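Below are the structure tokens for one structure; questions will follow.
In this view, the complex is presented without one of its protein chains, the others remaining in place.
And now, chain A:
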Amino acid sequence: MLKILLPTIMLVPTIWAVPAKYLWSTTLSYSLIISLISLTWLKSSAESGWSFLNPYMATDPLSTPLLALTCWLLPLMILASQNHTAPEPISRQRTYITLLTSLQIFLIMAFSATEVIMFYIMFEATLIPTLVIITRWGNQTERLNAGTYFLFYTLAGSLPLLVALLLLQNNTGTLSLLTLQYTPSMQLSSFADKLWWAGCLLAFLVKMPLYGAHLWLPKAHVEAPIAGSMVLAAVLLKLGGYGMMRMMIMLEPLTKELSYPFIIFALWGVIMTGSICLRQTDLKSLIAYSSVSHMGLVAAGILIQTSWGFTGALILMIAHGLTSSALFCLANTNYERTHSRTMILARGLQMVLPLMTAWWFIASLANLALPPLPNLMGELMIITSLFHWSWWTIALTGGGTLITAGYSLYMFLMTQRGPLPAHIISLDPTHSREHLLMALHLLPLILLISKPELIWGWTA
């Protein structure tokens, strides 16, 4: 564990000490090496237990895929940010990469925390670098509004969580995840108990986000620079999912009145945000709403507390992380060329940048859960376990799948096909850096087809 964490911490002085000429190549190769070493976590000795154990940090099959995703994302973020930060002064570039690295450090500590309070502190700590990235490096005046929404939605959701955790500590005497899973199931009888149950989950539902509390996400995603969007979509949303999965173990049994509202919100959110996507004019906004849609399915899968639901949720989280981040990178390549995120102004790109169309195609197909990609595997497991729980959910999840396919194809056809406007006939050809970025996103996704055991959690 420390052999990943300490190098990541030492990356910060490296950023400030390395000469300006070698800044980007050094940080890129350094973070790439860290991510390759982090892949060793995936081979865990105990199938269902904890590995790489020390008193404060450990990995288990639930957190390992998310940790690998987090470590994998840092070199990708650095690769994506290189172009748009190039005109800035060098110390500002260094600050930017430091923020990304500090975010990485907090995320590693969050995913590997054994004590729930440490997880909570790291969960909150990730807000600070993200807020700085959005408000300082975003593009428009609306970024201040976006930062405010982001910060206060998450804080308001997580304060009840703090209270709930303190109550739990008082009750059971420990908050260590290793032992918490063995506590006897608690009877949630009084109204205060039900509030406690809601308090445990609210922070994560806002983070996921659940449909009713999702307003911060489109704003934050659209206003953030590319690295901010990538890390938000790929990892920060999964913090919510991870937290929910951890807390669910001890929040059994499922009671109707407590979980129904959230499951219904989540499923309804799939349909609603999918429909909103069909009417979006801003490309990044479309991808942001599609994130809400996928995460709604994940939230529903977790809330029904079955093993297939958990497995499907985890697979979908990893697959969605890679896909969504890839789509944001593609949107950024568009933005860097035309300086506009409006879809109607950048059409017919297949004529001008055909190789990029191939990446757009694969990413759009991944988004609409094409077999045999892991996106489909995750969605299918969640849909079947929901169906088993209640037959009526098939109407919502089936409709959601249809709408997802609709807007993914709409996004592809709108940007790649269609008439070519006169002003984008001469665009910069696709750089190798962009090809590398897309390959590093989509290659793991494709390779996961052959070994999904890596990402499906505890299910043997």
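In this section, contacts are C-beta pairs under 8 Å (C-beta built on N, C-alpha and C of every residue); 3 or more make two chains touch, one makes a residue touch a chain; residues count from 1.
One rule holds in what follows: contacts and distances are computed from a predicted model.
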item: Protein name, per the UniProt record, of whichever chain is missing from view ("Dynein light chain Tctex-type 1", "Myotubularin-related protein 9", "FAD-dependent oxidoreductase domain-containing protein 1" or "Glutathione S-transferase theta-4"); value: "FAD-dependent oxidoreductase domain-containing protein 1"
item: Which residue of A:Q140, A:Q181 or A:T255 touches the chain not shown here; value: A:Q140
item: Omitted-chain contact residue, chosen from A:K3, A:R92 or A:R279; value: A:R279
item: Option from A:R92, A:H339, A:H388 or A:H431 whose C-beta touches the chain left out; value: A:H339
item: Residue touching the undisplayed chain, where the options are A:F52, A:Y149, A:Y211 or A:W308; value: A:Y149
item: Touch residues of chain A, complete complex, unshown partner; value: 139-141, 144-145, 148-149, 152, 279-281, 338-340, 342, 344-348, 418-428
